[in-house]
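Only one protein chain is missing; all other protein chains are in place.
Should a chain be cited, it is by its letter among A and B, assigned in written order, with residues numbered from 1 in that chain.
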Amino acid sequence: MTIKYTNEHEWIRVEGDVGTIGITQYAQEQLGDVVFVEVPEVGRKVTKGDSIAVVESVKAASDIFAPVSGEVVEANAGLADTPGDVNAEPTGKGWFFRIRLADKSELDSLMDEKAYDAFVKSLS
Amino acid sequence: MRYLPLTESDRREMLGVIGAKSVDELFRDVPASARLPAKIGGLPDHQGELEVERAFQALAAKNLSPSEVPFFIGAGAYRHHVPSTVDYMIQRGEFLTSYTPYQPEITQGTLQYLFEFQTQVTLLTGMEVANASMYDGSTGAAEAVLMANRVTRRHKALISGGLHPHYRGVIQTTARWEGFKAVVSRPDIEGLEDLIANIDKETSCVVVQNPSFFGHVRDFSKLADACHAAGALLIVVVTEVVSLGLIKPPGEMGADIVVCEGQSIGNGLGFGGPYVGLFATREKYMRQMPGRLVGETVDADGKRGFVLTLSTREQHIRREKATSNICTNAGLCALAFTVHLTLLGEAGFKRLAELNHAKASELADRVTSVPGVQLVNESFFNEFTVRLPKPAGPVVEALAAKRILGGVPVSRLVPGDPAAANLLLLAATETATEHGMAPLVAGLKEVL
Partner (left out) sequence: MVQSLDRSQGRAGSPAGSASAASGTFTGNRALQIEEPLIFEMGQPGRCGVDLPEPSKVKDRLNGLRRKGEIGLPGLSEPQVVQHYTRLSQKNYAIDMGVYPLGSCTMKHNPRINEKVARLTGIGDLHPLQPVSTVQGALELIDTLAHWLKTLTGMPAVAMSPAAGAHGEMCGMMAIAAALDAKGERAKRRIVLAPESAHGTNPATAAALGFTVKPIPANERGRVDLAALKAALGPEVAAIMLTNPNTCGLFESEIVEISKAVHEAGAYFYCDGANFNAIVGRVRPGDLGVDCMHINLHKTFSTPHGGGGPGAGPVVLSAALAPYAPYPWIVKQGDVFAVKEDGAKVDGAPVGRLKAFYGQMGMFTRALAYMMSHGADGLKQAAEDAVLSANYIMASLKDTMTPGFEGPCMHEALFDDGFLKDTGVSTLDFAKAMIDEGYHPMTMYFPLVVHGAMLIEPTESQAKEDLDLFIAAMRSLAERARSGGAVEDFKAAPRFAPRRRLDETLAARKPVLRWRPSNNPPEGDPMQQAAE
(Lines give C-alpha, C1' and ligand atoms only; values in the text may rest on other atoms or scores of the structure.)
Protein backbone atom coordinates (compact mmCIF):
# COMPACT_ATOMS: atom_id res chain seq x y z
CA MET A 1 0.00 0.00 0.00
CA THR A 2 1.33 3.46 -0.91
CA ILE A 3 0.24 6.83 0.42
CA LYS A 4 1.20 9.95 -1.52
CA TYR A 5 0.34 13.66 -1.23
CA THR A 6 -0.16 16.60 -3.56
CA ASN A 7 0.71 20.25 -2.97
CA GLU A 8 -3.05 20.90 -3.11
CA HIS A 9 -3.26 18.98 0.18
CA GLU A 10 -4.86 15.82 -1.18
CA TRP A 11 -3.78 12.34 -0.14
CA ILE A 12 -4.10 9.21 -2.28
CA ARG A 13 -3.88 5.72 -0.74
CA VAL A 14 -3.22 3.11 -3.40
CA GLU A 15 -4.00 -0.59 -2.99
CA GLY A 16 -3.53 -2.64 -6.16
CA ASP A 17 -4.58 -0.33 -8.95
CA VAL A 18 -7.27 1.53 -7.00
CA GLY A 19 -6.51 4.78 -5.17
CA THR A 20 -8.66 6.31 -2.42
CA ILE A 21 -8.50 10.11 -2.33
CA GLY A 22 -9.30 12.70 0.31
CA ILE A 23 -7.96 15.90 1.81
CA THR A 24 -5.38 16.14 4.57
CA GLN A 25 -5.66 17.18 8.20
CA TYR A 26 -4.02 20.49 7.32
CA ALA A 27 -6.57 21.10 4.55
CA GLN A 28 -9.59 20.43 6.74
CA GLU A 29 -8.20 22.76 9.40
CA GLN A 30 -7.81 25.52 6.84
CA LEU A 31 -11.32 25.06 5.46
CA GLY A 32 -13.22 25.00 8.69
CA ASP A 33 -16.50 23.17 9.13
CA VAL A 34 -17.24 21.32 5.89
CA VAL A 35 -20.87 21.73 4.89
CA PHE A 36 -21.04 20.04 1.50
CA VAL A 37 -18.93 17.85 -0.75
CA GLU A 38 -19.68 17.48 -4.43
CA VAL A 39 -18.26 14.12 -5.50
CA PRO A 40 -17.78 12.91 -9.09
CA GLU A 41 -20.03 10.37 -10.79
CA VAL A 42 -18.95 6.77 -10.85
CA GLY A 43 -17.65 5.93 -14.30
CA ARG A 44 -16.24 9.36 -14.99
CA LYS A 45 -12.84 9.32 -16.65
CA VAL A 46 -10.37 11.96 -15.49
CA THR A 47 -6.93 13.20 -16.41
CA LYS A 48 -4.43 14.17 -13.74
CA GLY A 49 -5.06 17.80 -12.77
CA ASP A 50 -8.74 17.86 -13.78
CA SER A 51 -11.06 19.58 -11.37
CA ILE A 52 -12.98 16.60 -10.05
CA ALA A 53 -14.75 17.53 -6.82
CA VAL A 54 -15.67 20.52 -4.70
CA VAL A 55 -15.50 20.79 -0.94
CA GLU A 56 -17.48 23.64 0.63
CA SER A 57 -17.23 25.12 4.06
CA VAL A 58 -19.37 27.99 5.29
CA LYS A 59 -17.14 30.69 3.86
CA ALA A 60 -15.07 28.96 1.22
CA ALA A 61 -15.27 26.51 -1.64
CA SER A 62 -12.26 24.60 -2.83
CA ASP A 63 -11.73 22.61 -5.96
CA ILE A 64 -10.23 19.17 -5.65
CA PHE A 65 -7.99 18.19 -8.53
CA ALA A 66 -7.44 14.60 -9.66
CA PRO A 67 -3.95 13.64 -8.43
CA VAL A 68 -3.78 10.88 -11.05
CA SER A 69 -5.54 9.88 -14.26
CA GLY A 70 -8.08 7.10 -14.31
CA GLU A 71 -11.73 6.17 -13.86
CA VAL A 72 -13.88 6.91 -10.82
CA VAL A 73 -15.04 3.61 -9.37
CA GLU A 74 -16.65 4.73 -6.12
CA ALA A 75 -17.76 7.93 -4.42
CA ASN A 76 -18.38 8.41 -0.68
CA ALA A 77 -22.16 8.73 -0.56
CA GLY A 78 -22.10 9.12 3.25
CA LEU A 79 -20.72 12.64 2.90
CA ALA A 80 -24.12 13.83 1.72
CA ASP A 81 -25.54 13.26 5.22
CA THR A 82 -22.48 13.86 7.35
CA PRO A 83 -20.06 16.23 5.60
CA GLY A 84 -18.51 16.79 9.02
CA ASP A 85 -16.76 13.41 8.57
CA VAL A 86 -14.20 15.32 6.50
CA ASN A 87 -13.30 17.35 9.56
CA ALA A 88 -13.51 14.48 12.04
CA GLU A 89 -11.56 11.86 10.06
CA PRO A 90 -10.08 13.41 6.93
CA THR A 91 -7.94 10.35 6.23
CA GLY A 92 -10.55 7.83 7.36
CA LYS A 93 -14.31 7.98 6.91
CA GLY A 94 -13.94 11.46 5.33
CA TRP A 95 -12.58 10.03 2.05
CA PHE A 96 -14.05 11.50 -1.15
CA PHE A 97 -13.81 9.00 -4.02
CA ARG A 98 -11.85 6.09 -5.46
CA ILE A 99 -10.07 5.96 -8.83
CA ARG A 100 -8.81 3.01 -10.86
CA LEU A 101 -5.38 4.31 -11.91
CA ALA A 102 -4.60 4.48 -15.61
CA ASP A 103 -0.88 5.04 -15.11
CA LYS A 104 0.79 4.14 -11.81
CA SER A 105 3.95 6.00 -12.76
CA GLU A 106 2.08 9.26 -12.16
CA LEU A 107 2.48 8.53 -8.44
CA ASP A 108 6.22 9.06 -8.71
CA SER A 109 5.88 12.83 -9.01
CA LEU A 110 3.76 13.08 -5.84
CA MET A 111 5.19 13.68 -2.35
CA ASP A 112 5.67 10.99 0.25
CA GLU A 113 4.68 11.64 3.87
CA LYS A 114 8.02 13.10 4.87
CA ALA A 115 8.11 15.49 1.94
CA TYR A 116 4.51 16.55 2.54
CA ASP A 117 5.13 17.23 6.24
CA ALA A 118 8.09 19.42 5.27
CA PHE A 119 5.93 21.19 2.72
CA VAL A 120 3.25 21.96 5.31
CA LYS A 121 5.89 23.25 7.73
CA SER A 122 7.19 25.60 5.07
CA LEU A 123 3.74 27.17 4.73
CA SER A 124 3.44 28.46 8.28
CA MET B 1 -23.45 71.88 2.17
CA ARG B 2 -26.08 70.12 4.23
CA TYR B 3 -24.81 66.58 3.67
CA LEU B 4 -21.15 67.33 4.48
CA PRO B 5 -20.47 67.60 8.23
CA LEU B 6 -16.74 68.45 8.06
CA THR B 7 -15.95 72.14 8.62
CA GLU B 8 -12.85 73.94 7.33
CA SER B 9 -11.46 73.80 10.83
CA ASP B 10 -12.11 70.04 11.01
CA ARG B 11 -10.34 69.55 7.69
CA ARG B 12 -7.30 71.50 8.83
CA GLU B 13 -7.05 69.47 12.02
CA MET B 14 -7.37 66.21 10.16
CA LEU B 15 -4.73 67.19 7.62
CA GLY B 16 -2.49 68.02 10.56
CA VAL B 17 -2.87 64.53 12.01
CA ILE B 18 -2.27 63.00 8.59
CA GLY B 19 0.74 65.23 8.02
CA ALA B 20 -0.40 66.64 4.72
CA LYS B 21 -0.56 70.30 3.77
CA SER B 22 -3.63 70.01 1.61
CA VAL B 23 -6.03 67.38 0.42
CA ASP B 24 -4.35 67.55 -3.00
CA GLU B 25 -1.41 65.68 -1.47
CA LEU B 26 -3.73 62.75 -0.84
CA PHE B 27 -4.49 62.61 -4.56
CA ARG B 28 -0.83 62.54 -5.55
CA ASP B 29 -1.14 59.17 -7.29
CA VAL B 30 -3.45 60.67 -9.88
CA PRO B 31 -1.44 61.16 -13.10
CA ALA B 32 -0.82 64.82 -13.89
CA SER B 33 -2.60 64.47 -17.21
CA ALA B 34 -5.81 63.48 -15.41
CA ARG B 35 -5.76 66.12 -12.67
CA LEU B 36 -8.60 68.55 -13.24
CA PRO B 37 -7.65 72.17 -12.50
CA ALA B 38 -11.05 72.97 -11.02
CA LYS B 39 -14.49 71.48 -10.47
CA ILE B 40 -16.02 69.87 -13.55
CA GLY B 41 -17.63 72.34 -15.91
CA GLY B 42 -21.01 72.04 -17.59
CA LEU B 43 -22.85 71.11 -14.39
CA PRO B 44 -24.64 73.36 -11.93
CA ASP B 45 -23.47 74.05 -8.39
CA HIS B 46 -25.19 72.75 -5.28
CA GLN B 47 -28.85 73.54 -4.65
CA GLY B 48 -31.21 73.49 -1.69
CA GLU B 49 -34.17 71.18 -1.33
CA LEU B 50 -36.63 73.75 -2.61
CA GLU B 51 -34.86 74.13 -5.95
CA VAL B 52 -34.41 70.40 -6.34
CA GLU B 53 -38.06 69.74 -5.64
CA ARG B 54 -39.12 72.36 -8.15
CA ALA B 55 -36.95 70.81 -10.83
CA PHE B 56 -38.59 67.42 -10.33
CA GLN B 57 -42.08 68.86 -10.18
CA ALA B 58 -41.39 70.48 -13.54
CA LEU B 59 -40.38 67.11 -14.95
CA ALA B 60 -43.45 65.44 -13.42
CA ALA B 61 -45.71 68.05 -15.02
CA LYS B 62 -44.60 66.88 -18.46
CA ASN B 63 -46.01 63.40 -17.87
CA LEU B 64 -49.56 62.05 -17.95
CA SER B 65 -50.14 60.33 -14.62
CA PRO B 66 -52.06 57.03 -14.38
CA SER B 67 -53.46 58.22 -11.05
CA GLU B 68 -55.35 60.99 -12.79
CA VAL B 69 -56.83 59.48 -15.93
CA PRO B 70 -58.67 56.33 -17.09
CA PHE B 71 -55.97 53.67 -17.09
CA PHE B 72 -55.91 50.15 -18.61
CA ILE B 73 -52.27 49.29 -19.25
CA GLY B 74 -50.66 46.00 -18.15
CA ALA B 75 -48.20 44.08 -20.30
CA GLY B 76 -45.95 43.04 -17.45
CA ALA B 77 -46.51 45.86 -14.92
CA TYR B 78 -49.84 46.32 -13.13
CA ARG B 79 -51.44 49.18 -11.28
CA HIS B 80 -52.73 48.00 -7.93
CA HIS B 81 -53.60 49.84 -4.79
CA VAL B 82 -50.80 49.60 -2.25
CA PRO B 83 -51.96 50.14 1.36
CA SER B 84 -50.47 53.16 3.10
CA THR B 85 -48.72 51.04 5.73
CA VAL B 86 -46.33 49.61 3.16
CA ASP B 87 -44.67 52.87 2.23
CA TYR B 88 -44.22 53.85 5.87
CA MET B 89 -42.62 50.55 6.79
CA ILE B 90 -40.10 50.59 3.97
CA GLN B 91 -39.10 54.13 4.82
CA ARG B 92 -38.11 53.28 8.37
CA GLY B 93 -34.41 54.10 8.46
CA GLU B 94 -33.54 50.68 9.88
CA PHE B 95 -34.89 49.11 6.68
CA LEU B 96 -34.20 51.84 4.12
CA THR B 97 -30.60 52.54 5.08
CA SER B 98 -29.36 49.15 6.19
CA TYR B 99 -27.20 46.88 4.08
CA THR B 100 -26.92 43.26 3.03
CA PRO B 101 -27.11 41.19 6.23
CA TYR B 102 -23.50 39.98 6.25
CA GLN B 103 -23.36 40.51 10.04
CA PRO B 104 -26.46 38.60 11.07
CA GLU B 105 -26.31 39.47 14.78
CA ILE B 106 -27.35 43.04 13.98
CA THR B 107 -29.48 42.46 10.92
CA GLN B 108 -32.08 39.98 12.14
CA GLY B 109 -34.76 42.40 10.98
CA THR B 110 -33.74 42.06 7.34
CA LEU B 111 -33.03 38.35 7.62
CA GLN B 112 -36.35 37.54 9.21
CA TYR B 113 -38.45 39.43 6.69
CA LEU B 114 -36.53 37.77 3.86
CA PHE B 115 -37.24 34.37 5.44
CA GLU B 116 -40.92 35.31 5.55
CA PHE B 117 -40.66 36.49 1.93
CA GLN B 118 -39.07 33.22 0.81
CA THR B 119 -41.85 31.29 2.51
CA GLN B 120 -44.56 33.44 0.96
CA VAL B 121 -43.07 32.88 -2.49
CA THR B 122 -43.12 29.09 -2.07
CA LEU B 123 -46.74 29.21 -0.90
CA LEU B 124 -47.91 31.39 -3.79
CA THR B 125 -46.12 29.35 -6.45
CA GLY B 126 -46.73 25.91 -4.95
CA MET B 127 -42.98 25.17 -4.97
CA GLU B 128 -40.54 23.92 -2.32
CA VAL B 129 -37.81 26.56 -1.96
CA ALA B 130 -37.38 30.18 -3.02
CA ASN B 131 -34.54 32.68 -2.93
CA ALA B 132 -34.40 36.15 -1.39
CA SER B 133 -35.35 37.86 -4.68
CA MET B 134 -33.86 38.69 -8.07
CA TYR B 135 -33.64 42.09 -9.77
CA ASP B 136 -36.92 41.47 -11.60
CA GLY B 137 -38.94 38.86 -13.49
CA SER B 138 -37.11 39.28 -16.80
CA THR B 139 -33.59 38.76 -15.45
CA GLY B 140 -34.94 36.01 -13.19
CA ALA B 141 -36.25 34.21 -16.26
CA ALA B 142 -32.81 34.34 -17.90
CA GLU B 143 -31.20 33.04 -14.70
CA ALA B 144 -33.75 30.21 -14.64
CA VAL B 145 -32.69 29.13 -18.14
CA LEU B 146 -29.01 29.25 -17.10
CA MET B 147 -29.88 27.11 -14.09
CA ALA B 148 -31.73 24.59 -16.26
CA ASN B 149 -28.68 24.41 -18.52
CA ARG B 150 -26.48 23.67 -15.48
CA VAL B 151 -28.82 21.05 -14.07
CA THR B 152 -29.42 19.19 -17.34
CA ARG B 153 -25.95 19.88 -18.84
CA ARG B 154 -27.77 20.81 -22.06
CA HIS B 155 -27.74 24.04 -24.01
CA LYS B 156 -31.00 24.47 -25.86
CA ALA B 157 -33.97 26.34 -24.41
CA LEU B 158 -37.42 26.39 -26.04
CA ILE B 159 -39.14 29.74 -25.57
CA SER B 160 -42.93 29.95 -25.80
CA GLY B 161 -44.57 32.51 -28.07
CA GLY B 162 -46.66 33.43 -25.03
CA LEU B 163 -43.68 34.80 -23.10
CA HIS B 164 -43.50 38.58 -22.59
CA PRO B 165 -41.37 39.91 -25.49
CA HIS B 166 -39.03 41.79 -23.14
CA TYR B 167 -38.40 38.58 -21.18
CA ARG B 168 -37.79 36.75 -24.43
CA GLY B 169 -35.35 39.51 -25.41
CA VAL B 170 -33.38 39.18 -22.19
CA ILE B 171 -33.13 35.40 -22.63
CA GLN B 172 -32.03 35.82 -26.25
CA THR B 173 -29.33 38.31 -25.28
CA THR B 174 -28.13 35.97 -22.55
CA ALA B 175 -28.11 33.07 -25.00
CA ARG B 176 -26.18 35.00 -27.61
CA TRP B 177 -23.35 36.09 -25.35
CA GLU B 178 -23.25 33.32 -22.75
CA GLY B 179 -23.22 30.61 -25.36
CA PHE B 180 -26.42 28.61 -25.52
CA LYS B 181 -29.31 28.31 -27.97
CA ALA B 182 -32.72 29.92 -27.46
CA VAL B 183 -35.33 28.60 -29.91
CA VAL B 184 -38.13 31.15 -30.08
CA SER B 185 -41.69 30.42 -31.17
CA ARG B 186 -44.08 32.67 -33.10
CA PRO B 187 -46.20 34.98 -30.94
CA ASP B 188 -48.95 32.76 -29.49
CA ILE B 189 -51.81 35.18 -30.09
CA GLU B 190 -54.59 32.59 -29.97
CA GLY B 191 -53.18 30.71 -26.98
CA LEU B 192 -53.14 27.36 -28.78
CA GLU B 193 -49.39 26.74 -29.00
CA ASP B 194 -48.20 23.17 -28.40
CA LEU B 195 -44.48 22.80 -27.83
CA ILE B 196 -44.43 19.13 -26.86
CA ALA B 197 -43.34 17.96 -30.30
CA ASN B 198 -40.36 20.34 -30.20
CA ILE B 199 -38.79 18.78 -27.08
CA ASP B 200 -35.83 16.52 -27.74
CA LYS B 201 -32.80 15.09 -25.94
CA GLU B 202 -30.93 18.37 -26.33
CA THR B 203 -33.62 20.48 -24.72
CA SER B 204 -32.61 21.87 -21.33
CA CYS B 205 -35.89 23.61 -20.62
CA VAL B 206 -39.17 24.93 -21.97
CA VAL B 207 -40.15 28.44 -20.86
CA VAL B 208 -43.84 29.35 -20.79
CA GLN B 209 -45.84 32.16 -19.19
CA ASN B 210 -49.15 31.89 -17.33
CA PRO B 211 -51.33 33.87 -17.90
CA SER B 212 -49.53 34.39 -21.21
CA PHE B 213 -48.49 37.77 -22.59
CA PHE B 214 -51.78 37.77 -24.51
CA GLY B 215 -53.71 36.86 -21.34
CA HIS B 216 -54.53 33.18 -21.94
CA VAL B 217 -54.76 30.87 -18.91
CA ARG B 218 -53.53 27.33 -19.56
CA ASP B 219 -52.70 24.07 -17.81
CA PHE B 220 -49.13 23.01 -18.42
CA SER B 221 -49.29 19.63 -16.67
CA LYS B 222 -48.98 17.67 -19.93
CA LEU B 223 -46.11 19.85 -21.04
CA ALA B 224 -44.41 19.25 -17.69
CA ASP B 225 -44.71 15.48 -18.14
CA ALA B 226 -43.30 15.70 -21.65
CA CYS B 227 -40.37 17.76 -20.40
CA HIS B 228 -39.57 15.33 -17.63
CA ALA B 229 -39.80 12.34 -19.94
CA ALA B 230 -37.11 13.96 -22.08
CA GLY B 231 -34.96 14.98 -19.09
CA ALA B 232 -35.76 18.67 -19.50
CA LEU B 233 -37.08 21.22 -16.99
CA LEU B 234 -40.29 23.23 -17.22
CA ILE B 235 -39.90 26.91 -16.34
CA VAL B 236 -43.12 28.85 -15.79
CA VAL B 237 -43.06 32.65 -15.73
CA VAL B 238 -45.80 34.66 -14.03
CA THR B 239 -45.76 38.39 -14.78
CA GLU B 240 -48.90 39.17 -12.77
CA VAL B 241 -48.36 37.63 -9.36
CA VAL B 242 -51.91 38.50 -8.19
CA SER B 243 -53.15 35.83 -10.62
CA LEU B 244 -51.83 33.22 -8.19
CA GLY B 245 -54.72 34.12 -5.89
CA LEU B 246 -57.20 32.66 -8.32
CA ILE B 247 -55.37 30.35 -10.75
CA LYS B 248 -53.80 26.93 -10.18
CA PRO B 249 -50.15 27.60 -9.37
CA PRO B 250 -47.29 26.32 -11.55
CA GLY B 251 -46.07 24.10 -8.71
CA GLU B 252 -49.25 22.07 -9.01
CA MET B 253 -48.74 21.73 -12.76
CA GLY B 254 -45.31 20.14 -12.42
CA ALA B 255 -43.10 23.18 -12.95
CA ASP B 256 -39.44 22.78 -11.99
CA ILE B 257 -38.63 26.49 -11.73
CA VAL B 258 -41.11 29.33 -11.29
CA VAL B 259 -40.13 32.96 -11.91
CA CYS B 260 -42.53 35.77 -11.12
CA GLU B 261 -42.52 39.52 -11.39
CA GLY B 262 -43.58 40.57 -7.89
CA GLN B 263 -44.15 44.24 -8.72
CA SER B 264 -47.95 43.99 -8.40
CA ILE B 265 -47.65 43.45 -4.66
CA GLY B 266 -46.24 46.35 -2.65
CA ASN B 267 -44.41 48.10 -5.47
CA GLY B 268 -45.93 50.82 -7.67
CA LEU B 269 -45.46 51.13 -11.40
CA GLY B 270 -42.41 53.39 -11.02
CA PHE B 271 -41.88 53.74 -14.78
CA GLY B 272 -40.47 50.24 -14.93
CA GLY B 273 -38.26 49.83 -11.88
CA PRO B 274 -37.07 48.90 -9.39
CA TYR B 275 -39.18 45.76 -9.35
CA VAL B 276 -38.73 42.41 -7.59
CA GLY B 277 -38.11 39.00 -9.11
CA LEU B 278 -39.45 35.89 -7.35
CA PHE B 279 -37.56 32.65 -7.97
CA ALA B 280 -38.70 29.27 -6.71
CA THR B 281 -37.75 25.67 -7.43
CA ARG B 282 -37.70 22.11 -6.09
CA GLU B 283 -35.56 21.24 -3.09
CA LYS B 284 -33.38 18.88 -5.13
CA TYR B 285 -32.19 21.87 -7.22
CA MET B 286 -31.57 24.10 -4.21
CA ARG B 287 -27.80 24.33 -4.60
CA GLN B 288 -28.11 25.33 -8.24
CA MET B 289 -30.22 28.40 -7.47
CA PRO B 290 -28.79 31.83 -8.18
CA GLY B 291 -29.16 34.71 -5.76
CA ARG B 292 -29.13 34.99 -2.00
CA LEU B 293 -30.71 32.49 0.35
CA VAL B 294 -31.73 33.04 3.97
CA GLY B 295 -31.75 30.03 6.27
CA GLU B 296 -32.85 29.33 9.82
CA THR B 297 -30.39 28.40 12.54
CA VAL B 298 -29.66 28.99 16.24
CA ASP B 299 -27.28 31.33 18.03
CA ALA B 300 -24.82 30.63 20.83
CA ASP B 301 -27.66 30.80 23.37
CA GLY B 302 -29.80 28.38 21.42
CA LYS B 303 -32.20 31.08 20.22
CA ARG B 304 -33.66 30.82 16.73
CA GLY B 305 -32.09 33.23 14.26
CA PHE B 306 -31.57 33.65 10.53
CA VAL B 307 -28.45 33.91 8.33
CA LEU B 308 -27.49 34.11 4.70
CA THR B 309 -26.57 30.58 3.75
CA LEU B 310 -25.25 28.40 0.95
CA SER B 311 -23.15 31.44 0.05
CA THR B 312 -20.47 29.32 -1.52
CA ARG B 313 -22.57 29.20 -4.70
CA GLU B 314 -22.22 32.96 -5.04
CA GLN B 315 -19.70 35.19 -6.79
CA HIS B 316 -17.95 36.56 -3.73
CA ILE B 317 -16.72 33.08 -2.86
CA ARG B 318 -16.93 30.92 -5.95
CA ARG B 319 -15.81 33.76 -8.25
CA GLU B 320 -15.51 32.41 -11.79
CA LYS B 321 -17.34 29.20 -10.86
CA ALA B 322 -20.32 30.86 -9.25
CA THR B 323 -23.91 29.95 -10.16
CA SER B 324 -24.33 33.56 -11.22
CA ASN B 325 -22.51 36.89 -11.08
CA ILE B 326 -25.34 38.37 -9.01
CA CYS B 327 -24.54 40.28 -5.82
CA THR B 328 -27.46 42.62 -5.09
CA ASN B 329 -31.05 41.47 -4.59
CA ALA B 330 -34.20 43.62 -4.58
CA GLY B 331 -34.14 44.05 -0.76
CA LEU B 332 -36.48 46.91 -0.07
CA CYS B 333 -38.87 45.89 -2.86
CA ALA B 334 -39.01 42.42 -1.31
CA LEU B 335 -39.90 44.04 2.02
CA ALA B 336 -42.68 46.01 0.36
CA PHE B 337 -43.95 42.77 -1.17
CA THR B 338 -43.87 40.98 2.17
CA VAL B 339 -45.61 43.75 4.10
CA HIS B 340 -48.36 44.13 1.49
CA LEU B 341 -48.94 40.38 1.24
CA THR B 342 -49.02 40.10 5.03
CA LEU B 343 -51.67 42.80 5.17
CA LEU B 344 -53.69 40.93 2.54
CA GLY B 345 -53.35 37.48 4.08
CA GLU B 346 -55.17 34.46 2.66
CA ALA B 347 -58.60 36.06 2.52
CA GLY B 348 -57.44 39.43 1.22
CA PHE B 349 -55.16 38.02 -1.47
CA LYS B 350 -57.87 35.73 -2.81
CA ARG B 351 -60.44 38.51 -2.75
CA LEU B 352 -58.03 40.87 -4.52
CA ALA B 353 -57.63 38.29 -7.28
CA GLU B 354 -61.42 37.84 -7.55
CA LEU B 355 -61.85 41.61 -7.84
CA ASN B 356 -59.29 41.79 -10.64
CA HIS B 357 -60.97 39.05 -12.62
CA ALA B 358 -64.41 40.58 -12.12
CA LYS B 359 -63.24 44.00 -13.30
CA ALA B 360 -61.52 42.53 -16.35
CA SER B 361 -64.63 40.50 -17.19
CA GLU B 362 -66.70 43.64 -17.00
CA LEU B 363 -64.25 45.54 -19.16
CA ALA B 364 -64.17 42.76 -21.75
CA ASP B 365 -67.95 42.82 -22.04
CA ARG B 366 -68.07 46.59 -22.36
CA VAL B 367 -65.34 47.06 -24.95
CA THR B 368 -66.70 44.28 -27.11
CA SER B 369 -69.93 46.24 -27.26
CA VAL B 370 -68.04 48.72 -29.43
CA PRO B 371 -68.62 47.84 -33.08
CA GLY B 372 -65.59 46.13 -34.64
CA VAL B 373 -63.89 45.22 -31.37
CA GLN B 374 -63.44 41.45 -30.98
CA LEU B 375 -62.21 39.61 -27.90
CA VAL B 376 -59.42 37.18 -28.82
CA ASN B 377 -59.35 35.34 -25.46
CA GLU B 378 -61.58 32.57 -24.16
CA SER B 379 -59.71 32.72 -20.88
CA PHE B 380 -57.92 35.50 -19.03
CA PHE B 381 -57.20 36.74 -15.50
CA ASN B 382 -57.07 40.56 -15.49
CA GLU B 383 -55.70 41.20 -18.96
CA PHE B 384 -56.87 40.21 -22.46
CA THR B 385 -56.29 40.91 -26.13
CA VAL B 386 -58.82 42.53 -28.44
CA ARG B 387 -58.69 42.76 -32.22
CA LEU B 388 -59.56 46.20 -33.60
CA PRO B 389 -60.72 46.99 -37.12
CA LYS B 390 -57.61 49.13 -37.68
CA PRO B 391 -54.00 49.32 -36.41
CA ALA B 392 -53.93 49.67 -32.64
CA GLY B 393 -50.90 51.98 -32.41
CA PRO B 394 -52.62 55.14 -33.71
CA VAL B 395 -55.76 54.25 -31.74
CA VAL B 396 -53.79 54.29 -28.49
CA GLU B 397 -52.16 57.61 -29.46
CA ALA B 398 -55.58 59.11 -30.23
CA LEU B 399 -56.91 57.94 -26.86
CA ALA B 400 -53.85 59.41 -25.14
CA ALA B 401 -54.59 62.75 -26.78
CA LYS B 402 -57.96 62.51 -25.04
CA ARG B 403 -56.14 61.79 -21.76
CA ILE B 404 -57.10 58.13 -21.74
CA LEU B 405 -54.41 55.48 -21.24
CA GLY B 406 -56.20 52.76 -23.15
CA GLY B 407 -53.92 49.72 -23.11
CA VAL B 408 -50.80 48.78 -25.07
CA PRO B 409 -50.74 48.14 -28.83
CA VAL B 410 -49.19 44.68 -29.22
CA SER B 411 -47.20 46.03 -32.18
CA ARG B 412 -45.11 48.07 -29.73
CA LEU B 413 -43.61 44.87 -28.33
CA VAL B 414 -44.02 42.71 -31.43
CA PRO B 415 -43.00 45.18 -34.14
CA GLY B 416 -43.17 44.36 -37.83
CA ASP B 417 -45.59 41.43 -37.43
CA PRO B 418 -48.75 41.97 -39.52
CA ALA B 419 -50.70 39.55 -37.31
CA ALA B 420 -50.10 41.85 -34.35
CA ALA B 421 -50.87 45.20 -35.95
CA ASN B 422 -54.54 45.45 -34.95
CA LEU B 423 -54.19 43.90 -31.52
CA LEU B 424 -54.63 45.82 -28.28
CA LEU B 425 -53.77 44.53 -24.78
CA LEU B 426 -56.12 45.79 -22.09
CA ALA B 427 -55.83 45.24 -18.33
CA ALA B 428 -58.24 46.03 -15.53
CA THR B 429 -57.28 45.70 -11.88
CA GLU B 430 -59.21 46.42 -8.71
CA THR B 431 -58.42 50.11 -9.39
CA ALA B 432 -60.56 50.21 -12.54
CA THR B 433 -63.90 51.96 -12.14
CA GLU B 434 -67.01 53.02 -14.01
CA HIS B 435 -65.43 56.47 -14.23
CA GLY B 436 -62.60 54.95 -16.19
CA MET B 437 -64.39 52.34 -18.27
CA ALA B 438 -67.08 54.63 -19.63
CA PRO B 439 -64.64 57.15 -21.15
CA LEU B 440 -62.58 54.31 -22.62
CA VAL B 441 -65.60 52.84 -24.35
CA ALA B 442 -66.74 56.25 -25.55
CA GLY B 443 -63.22 57.05 -26.71
CA LEU B 444 -62.95 53.81 -28.67
CA LYS B 445 -66.28 54.48 -30.36
CA GLU B 446 -65.05 57.90 -31.45
CA VAL B 447 -61.65 56.80 -32.61
CA LEU B 448 -62.54 53.59 -34.44
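For the reader, a short list of remarks on this structure follows.
By our rule, a contact is a pair of C-beta atoms (placed from the backbone, for glycine too) under 8 Å apart; a residue touches a chain by one contact, two chains touch by 3 or more.
Just so it is clear, the structure is predicted and the values come from calculations on it, not from any experiment.
Touch with the chain omitted from the figure is made, among B:Lys181, B:His228 or B:Lys248, by B:Lys248. Only one residue from B:Glu53, B:Asp194 or B:Glu446 touches the chain missing from this view: B:Glu53. Counting over the whole complex, chain A has residues 8-9, 27, 29-33, 35-36, 56-62, 83-84 touching the chain that is not drawn.
Methods note: only the chains that are shown with their structure count from here on.
Chain A and chain B have Cα centroids separated by 44 Å. Against chain B, the residues of chain A that register as touching in their complex are 35-36, 56-61, 63. Chain B contributes residues 287, 311-312, 317-318, 321 to its touches with chain A in the complex.
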